[in-house]
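All protein chains of the complex are present and in place, except for one that has been dropped.
As written, the chain order gives the labels A and B, with residue 1 at the start of each chain.
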Amino acid sequence: MEIPRHWRLKQQRYALMGEVCPHCEAKIFPPRDVCPECGGEAKTQFAFSGKGKIYSYTVMRDAPAGFEHNSPYTVAVVALEEGPMVTAQLTDLGEEPVAIGMPVEMVTRKIREDGERKGMIVYGYKFRPVMAA
Amino acid sequence: MTEKPSVHEMHADQLLLRTDRKTGIVGYGAYVPRYRLPGTEVARVWTDGGSGTVKEKSVAGLDEDVITMSIEAARNAMLRAGIDPCELRAVWVGSESHPYAVKPSGTIVAEAIGASHNIQSGDWEFACKAGSEAMVAATALVGSGMGKYALAIGMDTAQGKPGDALEYTAASGGAAYVIGPADESVAKIEASYSYVSDTPDFWRRPEQKYPEHGQRFTGEPAYFKHIETAARTMLEQLGRTAADYTYAVFHQPNPKFPMKAGADLGFTPEQIKPGLLAPVIGNTYAGASLIGLTAVLDIAKAGDRILMVSYGSGAGSDAFSLEVTEKIAERRALAPSTADYIARRTPIDYAVYTRLRDKIDMG
Partner (left out) sequence: MNPDVVIAGIGQIPVGEHYELSLRQMGVRALRAAIKDSGGLKPQALYIGNMLSSVVSHQANLGALFTDYANLGGIESFTTEASGASGAAALRLGYLAILSGYVDTVAVLGVEKWTDMAHSESETAAALGLDYDYEGVQGLSETGQAGLLMQRYLYEHNLPADALGGFAVQAHANGVNNINAYFRKAISLETYRKSGMTNPPLNLFDAAPYADGAAAVILTRRDLLPKDHPQPVVRMLGSAIATDTLALHDRKDPLAFIAAKEAVQSACAQAGIMPIYTDVLELDDSYSIYAALTLEACGYADPGEAPAMARDGGLAPTAIRPAMTMGGCKARGNAIGAKGIYQAIEAAMQLRGVCGLNQVPDARLAVTLALGGPASTAVAHVYDKIESRE
């Protein structure tokens, strides 16, 4: 059981809540309080749009412990519209093959369960092919 | 059975719930997961013939549950409402498949959409009318002036025992509504009215995975009695008839029941069909009437009147009388439509279905 560590990250996990640097305007995800671009203190909250493009991807056919339930699944590095890249699973993949450059959008999904059936459910960001709005 | 006279019998002409402050639907959002199980698949495995009453039903993916689906529907509702999430004073989720037996779905949904911590939150349970009950409560909270906006959600990953008649229809999906001031709304809430009784037509005991039901007992004394009483009371006390409404949405456990109830009440198929999604997504339990309403709002015009009547086993119905405003035109396109979600579909076979719905015993 790892309740506190999941709990403390809930805002960024559920909704891609990051930071914006007040000095150089860089958008920061995950939040780290220190701007990776200019080194200044950056604690201003910034909500990412959740839109991005696939930088790279692979399929996990041999899932690590705790993820077998969802295997096989696709993991991608997604370049967010605002700049930073994030690692996340892709979900709701239809017939269209995944490709580098594919536009994706953030959704909040079950990431894993902390303990078989009894433990807390960890929710967090995943990405799916953009749905026509 | 004779019923005791009550305060309501004494004021039988004033049963409708109306608020001092006028309220309405400020934002709405649907969600349907992308997987579809055709009725023919259930028949292939269990009955060697027939295909049930629906073409196919929607099935949640491996990483989805009532909380994740509620989050997406809520985000769509918030996009249409265009309000700061911190202005919400309640986040309520009605469902009969809350992921936790103890631990609210609402707080997770609230956190995910950026609501403040100064809210009411709690999970509603009343079989398939948990979502509309949350809508009544949200209307009351806003109508009383306790808060400006409240979010009510009806969502389910419905359970049906393998091989049972329910398995053809028990589906995943639902909708979310931001209730707020009538003058900001896409549809004004004229009144609501609820009718309930102790009628054991369908239930699920604690620790049980699948519900039990009274088969044909679920019809006349249960579904039809409550839906029609709620609808008739609403029509009578508003001094209206079915002809005064452009659309009617009824709880839809299958395609037949709402058509029959509608006909009994004087509604034509043209009034009912736009909000009748059961044939293509099945019965989303607490989400069913709410997502029928989003489908209607997706196409309604200013001035249209809509009657929505939910039904929850055990049993009861909530009726809402709505009048669409001119704001609908500008808000509609701000989030994916119900039809967008229905069109996004991946058919699955029964084997994949058993995996997605966690029916495989992993030991």
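Observations
Just so we're on the same page, contacts are C-beta pairs under 8 Å (C-beta built on N, C-alpha and C of every residue); 3 or more make two chains touch, one makes a residue touch a chain.
These numbers come from a predicted model, not from an experiment.
Partners of the chain left out, restricted to shown chains and counted across the full complex, are A.
Within the set A:33, A:62 or A:116, the residue that contacts the chain not displayed is A:62.
Even with one chain removed from view, chain A keeps its contact list with that chain: residues 5, 9, 30, 36, 55-67, 70, 73, 75-77, 84-89, 100, 111-112, 122, 124.
Assume only the chains that are shown with their structure count from here on.
Taking each chain's centre as the mean of its C-alpha atoms, chain A lies 30 Å from chain B.
Residues of chain B that touch chain A in their complex: 33-34, 61-65, 67-68, 71-72, 99-100, 108, 111-114, 333-336, 340, 344, 346.
Chain contact summary for the complex, chain A toward chain B: residues 10-11, 14-15, 17, 47, 69-70, 89, 91-92, 94-95, 107-111, 121, 123, 126, 131-133.
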